[in-house]
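Structure record follows, encoded as structure tokens.
Removed from the display is one protein chain of the complex; every other protein chain stays in position.
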Amino acid sequence: MIYFDSDYMAGAHPEVLKRLVETNTEQTVGYGCDDYTKRAVELIREACGLPEARVQLLVGGTQTNATLIDALLARHEGVLAAETGHIAVHEAGAVEASGHKVLTLPSHDGKVAAEEVEHYIEEFYRDETYEHMVAPGMLYISQPTEYGTTYSKAELEALAAVCRKAEIPLYIDGARLGYALAAEGNDLSLKELAALADVFYIGGTKVGALFGEAVVVRDPKRLPHLFPLVKQHGALLAKGRLLGLQFEALFTNGLYEKIGQKAVAQALRIREAFRAKGYEVVVPSPTNQQFFRLPNEVIDRLKQEASFELWGPRGATETVVRFVTGWSTTDEDVDQLIAML
Amino acid sequence: MIYFDSDYMAGAHPEVLKRLVETNTEQTVGYGCDDYTKRAVELIREACGLPEARVQLLVGGTQTNATLIDALLARHEGVLAAETGHIAVHEAGAVEASGHKVLTLPSHDGKVAAEEVEHYIEEFYRDETYEHMVAPGMLYISQPTEYGTTYSKAELEALAAVCRKAEIPLYIDGARLGYALAAEGNDLSLKELAALADVFYIGGTKVGALFGEAVVVRDPKRLPHLFPLVKQHGALLAKGRLLGLQFEALFTNGLYEKIGQKAVAQALRIREAFRAKGYEVVVPSPTNQQFFRLPNEVIDRLKQEASFELWGPRGATETVVRFVTGWSTTDEDVDQLIAML
Amino acid sequence: MIYFDSDYMAGAHPEVLKRLVETNTEQTVGYGCDDYTKRAVELIREACGLPEARVQLLVGGTQTNATLIDALLARHEGVLAAETGHIAVHEAGAVEASGHKVLTLPSHDGKVAAEEVEHYIEEFYRDETYEHMVAPGMLYISQPTEYGTTYSKAELEALAAVCRKAEIPLYIDGARLGYALAAEGNDLSLKELAALADVFYIGGTKVGALFGEAVVVRDPKRLPHLFPLVKQHGALLAKGRLLGLQFEALFTNGLYEKIGQKAVAQALRIREAFRAKGYEVVVPSPTNQQFFRLPNEVIDRLKQEASFELWGPRGATETVVRFVTGWSTTDEDVDQLIAML
Partner (left out) sequence: MIYFDSDYMAGAHPEVLKRLVETNTEQTVGYGCDDYTKRAVELIREACGLPEARVQLLVGGTQTNATLIDALLARHEGVLAAETGHIAVHEAGAVEASGHKVLTLPSHDGKVAAEEVEHYIEEFYRDETYEHMVAPGMLYISQPTEYGTTYSKAELEALAAVCRKAEIPLYIDGARLGYALAAEGNDLSLKELAALADVFYIGGTKVGALFGEAVVVRDPKRLPHLFPLVKQHGALLAKGRLLGLQFEALFTNGLYEKIGQKAVAQALRIREAFRAKGYEVVVPSPTNQQFFRLPNEVIDRLKQEASFELWGPRGATETVVRFVTGWSTTDEDVDQLIAML
């Protein structure tokens, strides 16, 4: 069986695992105060071009979003997000459980449009009853989005400009950031993204780590009390060095980039193979997630040797499916899939 | 340098790590639906003598307490706990962040007394204004406690009887449960504890795992919607098998018991050595945490070769210190420490 | 100046105020345990045909919605509501502040469609990832809606059937219930509504009281701990009899009905007058709120002698406006307005 269900089905990239193994018996202080974490923080700051940034390592994506959104918002504020955003749909109400509303915007293949964000904020404050409503207190976007699409440099600049004008922070969920950086046609470097976002995170769980997300706060003064909030959200890992070691490995010798590049290249091969066979590519995704509309009989046939997800409920004659590549996808897996088409 | 700071300073017990390494490239479904997790669940059910129990694996202790307490309490209820309890002191308000009050009881070396719990509940309902106050909705205890002490079988039976009478669940924080099971003079088996607690967790982080806590819900009908609450609390690990694999290893060939036994034996050797030298043993702990009152000059001398924590602020001439053993403590470490006294 | 801004601009109906004045110096116990409140509860039970119902008097609408929704939902659940619903828009995030998501449905002039509610719930549970999403735990509707429209008996029966099938409570925000009961073409009595709703409230603030909302819980066993939750939400009035006295007055000699009838009759006169002048009636409202699209110069002219609200931002040449009648609207006010057209 070959697997294209998701990018979190295997363990860690061997380089990452190696570090955990070779340091296993060392004794270090907990909670991320160890030297491995410090080194990871330095590597991430360097990669982002932000020597002063606060870098906080957390375990998982929902946890990271819930903690940081809670940290960034005042009590009367909510978070703007695409109606398809992970926080709006698939986090079991974690944002609301911290007391904040998700204010939804239309999704354009998973993305929000700068002019629509701006319009929302303008209309909000033009409404005389706005103090009876939840104020837009930050913008959440994901790069790449839940549909594999990406913001261009110009699009992100436009969003950042809207946020700056409205004096609200721009937060980027980078659970799959490695695949956006390696996306077909990408014109947005990590440094450029880091300069535009107020807070973002670099996803580890889906890009080669066992687990782990690295939050980058451009201006540490924005979140002076992040540590106790991380603890309060149950997001503080006792053996914090496990996060430090993994991110140290990912940001050494360009591993994070390599993982992204290989997986995206594989995904694009898959996309071209499906397209060549005449199947509809449902979303113009330049990253490691690809969505196709397939006849049900093709799905049934492929399922005999390949594992992948239906995207939404099965249709009468055809259904949208998702194929995902990751660090553990081999070129042979892709060859085999293509041969089956 | 030899380390006695805590039981979460090293990585995982080699048997645990081995499983993570040898399965690393396997592809499994996420979120704890994989076969390794299923096997771990079966092993834990068996060890607890609870074939029908719901077992849920989570990442860390504060997260586990916050999630389960939130799941167990109604909105108008709070959780009874010793004033020294971890949830009352060292979880940065995680319980309150979910909307619940911690109702504190006197601590007797970290333990609560059954008669005091009963008295609290009786007085509460005798007060005519009780509907203006937070109702005691569950009892939280830790076994062993934050001070290393343990409840005897009779004490736990008394607490369980009080809870049953008051119709509130008894919850046991077993972050260090392995050390209680191996405690000097312990007369309470895992099966007995599992039969008395309504919900408890078996700590992995401090007993040989990289991370992980296994929650056991005796009657699954008590918490029919635990999964979405776990997700909502940001406590759902994407690569859930990492938890399954670790608990599978810990509950294979009695590893969990062995880790506890070795560490406790070492701690007791340390205790006797200090006692023999005439130092005060501050808390009658039969587990892997030991507390001594030492002259400051002794502390300073020991600190040159041994790492350990002050317990509270440094005193003028003497200070209470804590020594902790764990899976990675070697007998040579202990020998060396004793030789230094 | 004549006022049509809202139905909460004047004090209390004289019959209501009279009761407060004539009982002012009496001494009664607090928190709603007094005899006036007991009598009001009995009168409301009788009017609803629910002799066993739990009736709880609260102060205001947002408070009532937030408290009851919090009381009705489990932690993993959210509340279904029209995207135009008061809780979704104009309560400053009070529902989210208690930790719950508002799950929005399309609005049809302020109403939700039974088939769309049913579809939402069905699709939710058909989604394999539903435990990662917020479960629909109750349905919130308002009668009349924020746009003055009303559910017919058949429509409410359909919604109740959907809720019963899904085993979720149906909650009705009756902030302006008096005007729905008196609505043009209304075929739904208070008793019928009370039999279909699981929980609803009878609005006092907007229907002749100084303040006050009467919550009716058909089956008291559904909310056994409502009192402490009311207190916890800061919704418990110390001098609770003020609520009892007001609802006693409103439910004596059909006052609540009379207030509704008079105001609706006035609103319909206003509607017909605008319609006769050729202005667009924007929403087909049969109640005390009427919405018209007027040329800006007409608005400016009317504003010289009449006070009313723009509904949304002022347009370039024409704007939607709202006229509202209430207990204090006199027939002369309406005559004067019509004369101005």
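Letters A, B and C mark the chains in the order given here, with residues in each chain numbered from 1 onward.
One rule holds in what follows: a residue touches a chain if its C-beta (ideal position, glycine included) is under 8 Å from a C-beta of that chain, and two chains touch if they have at least 3 such contacts.
As the structure is a computational prediction, the values presented were derived from the model and not from experiment.
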| item | value |
| --- | --- |
| Which of B:13, B:54 or B:100 contacts the chain that the document leaves out | B:100 |
| Chain not shown: contacting residue from B:13, B:54, B:76 or B:176 | B:76 |
| Touching the absent chain when the full complex is considered, from B:113, B:133, B:195 or B:273 | B:133 |
| Touching residues (missing chain, whole complex) on chain B | 75-76, 78, 89-93, 96-102, 123, 126-127, 129, 131-134, 312-313 |
| Interface residues of chain C (partner: the chain not displayed) | 1, 3, 5-6, 8-12, 14, 17, 20-21, 23-30, 59-64, 66-67, 91-94, 97-98, 205-206, 210-211, 228-229, 231-239, 242, 307, 328 |
| Sites on chain A contacted by the missing partner chain, in the whole complex | 70-71, 74-76, 98-99, 131-135, 225, 227-229, 231-232 |
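Note that only the chains that are shown with their structure count from here on.
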| item | value |
| --- | --- |
| Numbering shared by both copies at the chain C-chain A contact, with half separating same from different | same |
| Euclidean distance of C-alpha centroids - chain A vs chain C, Å | 42 |
| Multi-partner residues of chain B (at least 2 other chains) | 98, 228-229, 231-232 |
